[in-house]
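Of the protein chains in this complex, one is absent; all others appear in place.
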Amino acid sequence: MAGHAASDSWIGARLLRKEDARHLYGHGAFIADIRMPGLQDIAFVRSQRAHARVRQIVKPPDAAGRVFTLADIGPLNILEAGPELAAHRHGPYPALSDGRVRYVGQTIAACMAPTRAEAEDLADRVSVELEELPAVVDCVAAMRPGSPRVFDSWPDNAFITSTVNEGNPASLAAAPIRLRRQLRMNRQATVSLECRGSLAYWDHRLNELVIYLSTQGGHVKRLGLSKALGLPENQIRVIAPDVGGGFGGKNRLMPEDIAVAAIAMKVGHPVRWIEDRREHLLASVHARDHAYDLIISADRDGTLLGVEGDVHIDAGAYSLWPTGSFMEASMASRNLTGPYRIKHLKLNTFTVATNKAPMGPYRGVARPGACFAIERLVDEVARELGREPFDLRRQNIVTAAELPYSTAAGMRLDTGDYVASLDMAHDMVGLPAIRKRQIAGEPNGRAIGIGFAFYTEQSGHGQVEWVKRKSRVVPGYESASGRMLPDGSVIFHVGTQNHGQGHETTLAQIAAHELTIDPARISIRYGDTATTPFGFGTFASRSIVFAGGAVAKSSRGLIAKIRRIGAHLLQADVANTRVEGGAVHGPSGKISFAEIAYAANVRQEHLPAGMDPLLDVTATYEPTETGGVFSYGTHAVVVAVEPDTGVVEILDYVVAEDCGTMINPMIVDGQVQGGIAQGIGTALYEEIPYDEAGQPLATSFADYMVPCAPEIPKVRIGHLVTPALATEYGVKGLGEGGAIAPPAVIANAVADAFRSIGASFNETPLTPRRVSEAVDRARRAKGAAA
Amino acid sequence: MTEITLHLNGTQAAHTVEPRQTLADFLRDRCGLTATHLGCEHGACGACTVVLDGQAARSCLQLAVMCDGRSIQTLEGLRADPVMEVLRRHFHESHALQCGFCTPGMLIMGRDILQRYREPDAQTIRHELSGQICRCTGYAGIVDAIVAAGREIGTATR
Partner (left out) sequence: MKAAPFEYLRPASVAEASAALGRNGMTTAAIAGGQSLLPMLNLRVAFIDLLVDISRLDELRAVTETPSGLQIGALTTHAAIEDGKVPDLFGGLLRRVAGQISYRAVRNHGTIGGSVALADPAADWPGCLMALGASVRIAGPSGARSELVSDFVQGSYSTSLAAGEIILGFELPRPGASLRWGFAKVVRKSGAFASSIAFVVTPGRSAPVSVVLAAAAARAQACPETAQHLQRGTATDEALRQAIARDLAVHVPDADAYQQRLHTATILRAIRDWRAQ
């Protein structure tokens, strides 16, 4: 008899989500929903200047014990953040200003009152005297010799510089086609709809600090908080309630978190800080902000040869714990060959400190910038050669036969069929029909453009990859602790952190598949360091690979024991049993999990001699190949552009993607559509500009444009399924991919609309002004040439 | 502090409020009705949308004092509402939520749309949903859900 007939039906099922009901009835429990006796609110006094010495902080005389400066909440330890590389400079980032402020919005003091409104009243009465210093606001100018410094003791403003030199870049000088382009992806916010927040209190009974945190990973935050507060980890409990989106923005230890925890330890009653939208835009994780100055080289036949140039990352004033922002530069450069057979690479990267809010991860991390750069360059080469950009992609892209393929930048692309993805998108969007439509022209004077962009998305990368990145924590595994209760129902505790991805559903599907029981009998729990095994949280498209694998492994451990008990109770040889439909079947009958679990938990006399009671298996999981598995896809878009106003309308958006085996296709489509919506935000709408003095110019939704339903099309999604070889079930992560290609594909489409005049669209977001100005420049250049 | 009387989710009660307190803070902090979320507090995201005298309203842009004598419904008070029941089911089936933070506001707005339009099409719904931010779903599931709910209600009342 076969040992284990895992039911196939749950993997790949469009199972509706278990987490929906509470939200649909308004019972979601987000951090701001938590009420506690004695709870007080915190409001922060923040810097109004980009760079200044804090001369004096004057507390209102009647506010004793309610206004906290750094001296009042200390002593605290400063955590070193960023990669563990000697070349990476450390700029200490205190929870509250230590006498210097380096960006508008930096925390200076914390004010506590029974309500947030009163805390803000108090904050308005704290007077702060600043002595303004010159601000560094442009990351390219910041590297010029005369630039003012963000940190006085540094020889220049770079956190770190690095070079990439692969193949034989010297050979590129002789290439027949050499195009130099400057591209820029501007700074934006992450904008989870729920802002950040933390609530902390000292639990006097347990003698521990309890911190509710809207976070993507509680265990790592506990590690950081423990170091910062000098409090042992066994006296810190971090709980993540429902988390209203994160997208990277809730995956760093932030100064407010430390300050709130420290204040809770001083005052003895619960305190909370709920970030408001202005604070979010001002001082939460900022993202993107890449500047590229690149030369792409190609042969006349269209063969892409190499990429050379500079990559500047505007990292803001500080490194956020744990990883800082160097990953932006390293991931950008490692993705700059795209999926193409580009052999030669020579890049200088500069991760630059400026007087802006610190940069952190945001869905896609660095790859939207890199994809934008390389995919724009490919289109520019095509235009130079008079070729159809789609054909040039097809000519240069790595074929299925070449996979696995190591790119010049050092990525090992694993499985898939990239050409098939290109072709699928081509057919879905209907390239020939659009070309015909363009010839006919539009009655309303708009120009129609079509664009393609290809992306890969590294996911499920483990130890090898993170060690290579010199990461301070190495998220090389995930854990799951599965427990079958006496009635045969099951609870898994995992170390990842669902915040919209549907883990309660997909992880239950995996467990249901392994355990051959209905997902309704399985609960997935997460978000509490007191109950879950150590794990790293949810980011980097890792959860389905890692937590999915850990749940599978834990389930299999449970099944092994269940089978042994079942065989014993059936008086059969284990080898002669099989597991099916929530029961162990033997030659002479079957016995349900419930009966087995009852024995294992409360009637040990029925267990085989010498067997330990309980059905409780904690497993850790890492894929067999830890360089990562790569999801990929082609985005294609049709736009209509009004040249004078510069307004871009998306007429059609298609995706042909491959994320390996899909556990739940409904959730896959949801991630793709949602990621693209954010990518469209990056491409067309979202930006936090700064003026020359370092003042941010988008600090409310009046100025910061988040696209709504009229701006976001329904994306048509096509799937290819090439299972990964290194993961359970062949899954690949796919949380970020949707957000990677939209800036590239939309810019390519807009450029296509104006290819006859050679307009270039190399800066995001493509605001109406930028679009119209690019058209105007090209028209003038053409006029001047003619 | 000012005395007010509110008809809240079908129950009339008197309260004292500070004039500056918004309806949203009043509902959340004073009444424990936390289905109403705050995503911006300046009228631009829709997470705080409630029903005020039968019309959709941003509860962050209403003062509790100004609601004196008026009737307010939050998602909690629409548990048994027949339109809401249909909407909820379609939100679930169309994967119209991920993190769930926008969901209460979206449901209230969805109901408002269905009260004003019979079997609205996707384009109408998209226009009507402008100003309701969902950062997770990319809106497709939400629009699908409201279209489907509209059809179901339309068919039932044809």
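Observations on the structure shown:
Letters A and B mark the chains as written, and numbering starts fresh at 1 in each.
By our rule, a contact is a pair of C-beta atoms (placed from the backbone, for glycine too) under 8 Å apart; a residue touches a chain by one contact, two chains touch by 3 or more.
Bear in mind the structure is a predicted one, so any value in this text is a computation, not a measurement.
Considering A:Leu507, A:Cys708 or A:Ala749, the position touching the chain not shown turns out to be A:Cys708 (whole complex). The chain not displayed touches chain A at residues 115-117, 120-121, 124, 276-278, 642, 644-647, 685, 700, 702, 705-708, 710-711, 767-769, 772-773, 776.
Residue positions on chain B in contact with the hidden chain: 2, 18-20, 22, 25, 41-43, 46, 49, 52, 55-58, 60-63, 65-66, 68, 109, 112, 127-128, 130-132, in rising order.
Just so we're on the same page, only the chains that are shown with their structure count from here on.
Our note on geometry: chain A versus chain B, Cα centroid distance of 30 Å, whole angstroms. Put simply, chain B touches chain A in their complex at residues 18, 20-21, 25, 28-29, 32-42, 44-45, 47, 74-76, 79, 88, 91-93, 95, 97-104, 107, 122, 125-127, 129-144. Note for the complex: chain A touches chain B at residues 16-17, 19-30, 32-33, 35, 115, 117, 191-195, 242-245, 247, 276-277, 499-502, 666-667, 669-670, 673-678, 700-702, 706, 708-710, 712, 714-715, 738.
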